[in-house]
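Notes follow the structure.
Of the protein chains in this complex, one is absent; all others appear in place.
The block that comes next holds chain A.
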Amino acid sequence: MQQQNEGAWSAGGEAQETGVVMAEPVRDENAGLPGGQSGEFRRLVEFKGNGWQLFKIWIVNFLLTVLTLGIYHFWAKVKVRKYLWSNTVVEGEPLEYTGTGKELFFGFLIIAVVFVVYNSAVHFYVGPAQQIVPSLLLIALVPFWFFATYRAIRYRLTRTVWRGIRFNLSGSAWRFTLVALGQTLLNIITLYLWYPKSRAVLRKRIVGNMWYGSRSFWFTGKAKPLYVPFLVALVGMIGFGGAGMMLVDLGSAVGNLNEDPGRAAVKGLLVALGTVYGMLLLGSLSTYWFAAVCIRWEAMNTRFPGVEFRSTITLRRMLWLELTNLLLRLCTLGFAAPWLIVRSHRVYLHSLHVQGDLDYVHLAQDEQNAPKHGEGFFEAFDLDLAV
């Protein structure tokens, strides 16, 4: 524990495999650390990234990706993550992302083989049950999707370090897959009325297996508070979507264009498409209440020894963020993406609040193994968590 130059540096503490006692963080007013009184909620995270810096990273990434015929892609991804992680400052200390491009690259090489074989099988399968086999193969993707999700969460957590101590996700990805499949089945059987409950079950499984150093998180959420907003979202989606389908006949609009290609038919098709997409947009807006409630519910029920979390995200702030983001994206043809990412991070991370104090003295590095390779599955399934 050391303090030099008017408290400008703070020793982060040691975290050796031997479990050396951790140093308490230096609380320094100049550094803008939040006050640490227990009993009241304070902001947990300060997100310091800005769009222009991220944009510059993007440009360099783009050029290098082109120059290396795409190989740099994986390293580019790591660079963006390192930027986002290191600008996420928790209680005065930044997160570190320790993943490497090499890991993502090899992880993807492994899955690329599976991907090629699978894709070729779906496209070119000839033999008995020719009609059914490709769709069966597609259904076989669902368990892989769950499996991949779990593995990717584990990968990201193990590559996230705070104060020299890393996060982890224990438990078996196969077991998670089984549970998730069971929940999906229940959702289908109950026409998705089971969905809030399944969300609670899966969340509990993930959070309950999450570790920071040698200490585990746990989850206390029950499905009940989710039901009303979920039903509103469901009814809204079905209502607006159905209305969109009823208001316009997209099929006949396309047919008109075929039969009499011309200005009127093109206009008709555009109007039809506009109505359908507009209705879908309205429908998706009705799901935001549920989304906001979910975030608050997840934060509130995620527990760690000594601390409690809260999210102060509100429906109004989320709607404003997502609508303006959508507009910006459309107006700039996607070039504003870095600013949009930064905006979203700021809103969501700044809404996270914490109460209580970490027991810094007893935090130590865990003994669990981290996965060797990266997120191959994720790449193949076109799935990405926030980043």
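As a working rule, a contact is a pair of C-beta atoms (placed from the backbone, for glycine too) under 8 Å apart; a residue touches a chain by one contact, two chains touch by 3 or more; residues count from 1.
As a convention for this text, contacts and distances are computed from a predicted model.
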Not counting the visible chains, the remaining one has a UniProt entry; which protein name from "Cbb3-type cytochrome c oxidase subunit", "PaaI family thioesterase", "histidine kinase" or "Peptidase M48 domain-containing protein" does it give? "Peptidase M48 domain-containing protein"
Using the definition of touch stated at the top, determine which of A:Val66, A:Ile189 or A:Val361 touches the missing chain. A:Val66
Which of A:Val89, A:Val248, A:Ala272 or A:Leu321 touches the missing chain? It is A:Val89
Can you list, in ascending order, the chain A residues touching the missing chain? 1-2, 5-6, 8-16, 26, 28, 30-31, 48, 62, 64-73, 79, 82-83, 86-87, 89, 92-94, 96, 108, 112, 115-116, 119, 123-124, 126, 130, 163-165, 251-252, 255, 258-262, 334-335, 337, 365, 379-382, 384
